[in-house]
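Notes follow the structure.
As you look at this complex, bear in mind that one protein chain is not there, while each of the others sits in place.
Moving on to chain A:
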Amino acid sequence: MISVKHLKKSFGDNEVLKDISLDVKPQEVVVVIGPSGSGKSTFIRCLNLLESVTGGHVYVTGKDLTDKKTNINEIRKNVGMVFQHFNLFPHKTILENVTLAPINVKGVKKQEAEQKALALLKKVGLAEKASAYPDSLSGGQKQRVAIARALAMEPKIMLFDEPTSALDPEMVGEVLEVMKQLAKDGMTMIVVTHEMGFAREVGDRVIFMDNGYIMEENEPAALFSNPQHERTKAFLSKVL
């Protein structure tokens, strides 16, 4: 589904990703953890080319994103992304937020897009907010709308970049619940998060990143109970 080969990314002289290789299978849920500044966000943003890649290759659904001939807009139709700060469109209603891309990018008919959007909003528990504007929603509600908006494009892969980090603690649960359901439905997911409970419960594999490298990867139970690397041990001892 996703195959990353020797990915490198620099911002000027600052080398953020040094040598990352990773394969993600269909329906797999990969959770990326690590200290801030370790490159996890940059890494996940390279997977839909929100960050340009400095070196190496990123294959998504078989296409090499680093190939200039690859139409990135086509790839992005298949790769949904959920951001830390939601990034809902404030000038559009919740329903319009969800239907905007299907109508304009995929050419779905308005009525059909709205039906689908309402079904998705129902799934995330926000059908009654369809005609509201993002400003009137709580953080947790906004993030659930953002998930519905990404799902409306019927992506094959979903990327989550710290989806609960900007939320009040009591709202984290409702967003994680939606993500759990998504994982259960068989979505291929890559999740950058600090929610270790989520990683343990939902992740098929946990990746520990530090200083631009993948230091360690394993099944959640093994990684959390028996970390091999000193850095992993140090990090887990602080967050668990």
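Here, a residue touches a chain if its C-beta (ideal position, glycine included) is under 8 Å from a C-beta of that chain, and two chains touch if they have at least 3 such contacts; residues count from 1.
In this text, contacts and distances are computed from a predicted model.
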| item | value |
| --- | --- |
| Protein that the absent chain corresponds to, by UniProt name, given "ABC transporter permease subunit", "tRNA uridine 5-carboxymethylaminomethyl modification enzyme MnmG", "Response regulator receiver domain-containing protein" or "Xanthine dehydrogenase family protein" | "ABC transporter permease subunit" |
| Option from A:His6, A:His85 or A:Lys110 whose C-beta touches the chain left out | A:His85 |
| Residue of A:Lys9, A:Lys116, A:Lys129 or A:Arg149 in touch with the missing chain, whole complex considered | A:Arg149 |
| Contacting the left-out chain in the complete assembly, out of A:Val4, A:Cys46 or A:Ala101 | A:Ala101 |
| On chain A, residues whose C-beta touches the chain left out of the figure | 48, 50, 73-74, 76-77, 79-81, 83, 85, 87-91, 100-101, 104-106, 146, 149-150, 153 |
